[in-house]
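First the structure, in the form of structure tokens, and then the observations on it.
One protein chain omitted, others in place.
So, chain A:
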Amino acid sequence: MEHIRTTKVEQVKLLDRFSTSNKSVTGTLYLTATHLLFIDSSQKETWILHHHIAAVEKLPLTTSGCPLVIQCKNFRIVHFVVPRERDCHDIYNSLLQLSKTAKYEELYAFSYNPKQNESEQVKGWQLIDLAEEYKRMGVPNAYWQLSDANRDYKICETYPRELYVPRTASKPIIVGSSKFRSKGRFPVLSYYHKNKEAAICRCSQPLSGFSARCLEDEHMLQAISKANPSNRYMYVMDTRPKLNAMANRAAGKGYENEDNYSNIRFQFVGIENIHVMRSSLQKLLEVSGTRGLSVNDFLSGLENSGWLRHIKAVVDAAVFLVKAIAMESASVLVHCSDGWDRTSQVCSLGALLLDSYYRTIKGFMVLIEKDWISFGHKFSDRCCQLDGDPKEISPVFTQFLECVWNLTEQFPQAFEYNEVFLLQIHEHVHSCQFGNFLGNCEKEREELKVKEKTYSLWPFLLAEQKKYRNPLYNPDFLPELSLLEPNTVSFNFKFWRNMYHQFDRSMHPRQSVLNLIMNLSEQNKQLEEDIKELEAKIKQRNGQLDVVLVKEHQQSAHPAPVALKTPPCFKKEQPPIPGNETVRTIEGSNTADNRYSELVSEFSKAEPAVVSLEYGVARMTC
């Protein structure tokens, strides 16, 4: 690689971000074509993918060397001190180059080789089949059909080829409506609720300006409401704040005029735009990244960032949406400006509340494929896959995951997946290691030939789904297709420590209930399987005995007493159940990690003879 001048630097220090005593580990830093690797003296490896790097910063030279701070998109922040300034400068320059990719073909996904053969690769891509998913929802049916209007991406480049529309929406109506919608994103089906016969549809804003009308678009909306036999009116949800939508009218865009559309109920729900969200996250990270914050500074910082307010707004919007469907059996059309950010958030979250399938591991993959990937959420722009416009970056998808996490906190038994699953997806949305999230829309991915040249993330996650399973999951938590009704009172939304401090171990609970319960339930399952296996063996054996017995019966009047023997299968050794010490290790339970050590260590400096603090990691074996 032409960007790499120095591949290895020794005696580099890695500082602990939250330790007051400037605790550090020394090790060697390696720069590879895809990763930055740090191996400390205890052989612990820290891998950082170049694509994960959001920013690199070189701080002023200190006596111990040249500090290099790397901020990652998965909210990891590493602070190195490189002994020689020249090495630091080389690494800094290399990382600047390596973390900014100009062409898709240079992304990791195109060189990543997980040792799968071609048929496995193809099968991997077929794992999630959206046609199958629409069938599961119950379309096509008497009211909804598959439209071939966009088969060649002629009507809308950012939509998928296959779209479901009301049967009564003829091609001219579709074409007309698409011309009246921003980026041609006309109203299409996102989710169909079988029992209520109501639909979630999505589109972009109408090009209504102050007075423009479009008969086809009006017909389109009428077709949607007519495709719902149980309710005559439909909702149109504009997920933007009213003020923003009104401002758009000056630019020839805007929102639906209730007078022009028959039987619509129009509603603003006030989710802020990508720029507000970007700066909100920035503020949140500034707060959470500050060392030695007081509780009040933290809370006021959290408040000022507005982050949790935005999360609540998204969940509130989804709740509004599902109430219309579940309580009123009314169809809902959701849009924002372009219909690929807030619209994706609200539609997918709504479907998740309505349909328990999306609360399973596989179902969640399907949901992301459908409402985010296929409908053209601009992953490339929003996650800054290529060196592009920084104003296009926005944590819209992260917010979606955070909304889901908040729901899992409220309903610990309703989701098949756990927090680790959400974090892992977040990791890979930014890693560019798999093809799923590359580019901004399906058309782009086809042009990039991602299905031939890269691998799909989902089979890999599915293969290790044990890690992602919620041990408390109860599939019968709610009857199928009954609504999950979250309480959206403010106190139900919490700061997601495991997302924003995933890599700051000292801040976590020192013992993980999730891990313990996962292990327990794994062990229980294992026992259960053993029992079944043994029972089967007994049955089999007894069956054999039956045959023997019957034969013996026929042959002799005095069969040998069989049942008194100890069955040999009882002697089978139980699989060793991992002892508790593997499960219950506390990490970082060390006074040095914590804020309160400050004074004593300061104090200790005066009289160093008395101090002999051990900074080892306490390990608990029980």
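Just so it is clear, contacts are C-beta pairs under 8 Å (C-beta built on N, C-alpha and C of every residue); 3 or more make two chains touch, one makes a residue touch a chain; residues count from 1.
The rule we apply is simple: contacts and distances are computed from a predicted model.
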Pick from "Amidase domain-containing protein", "Large ribosomal subunit protein uL16m", "Myotubularin-related protein 9-like isoform X2" or "Proteasome maturation protein" the UniProt protein name of the chain that isn't shown here.
-> "Myotubularin-related protein 9-like isoform X2"
Thinking of the whole complex, not just what is shown, which of A:7, A:71 or A:523 touches the missing chain?
-> A:523
Using the touch definition up top, pick the residue from A:94, A:288, A:394 or A:456 that touches the left-out chain.
-> A:288
In the full complex, which residues of chain A touch the absent chain?
-> 18, 288, 293-300, 302-303, 306, 308-309, 312, 410-414, 471-472, 474, 487, 489-495, 497, 500-501, 506-511, 513, 516-517, 520-521, 523-524, 527, 530-531, 534-535, 538-539, 542, 545, 549, 559, 562-563, 567, 570, 580, 584, 586, 589-591, 593-597, 599-600, 603-604, 607, 610-611, 613-614, 618, 620, 622
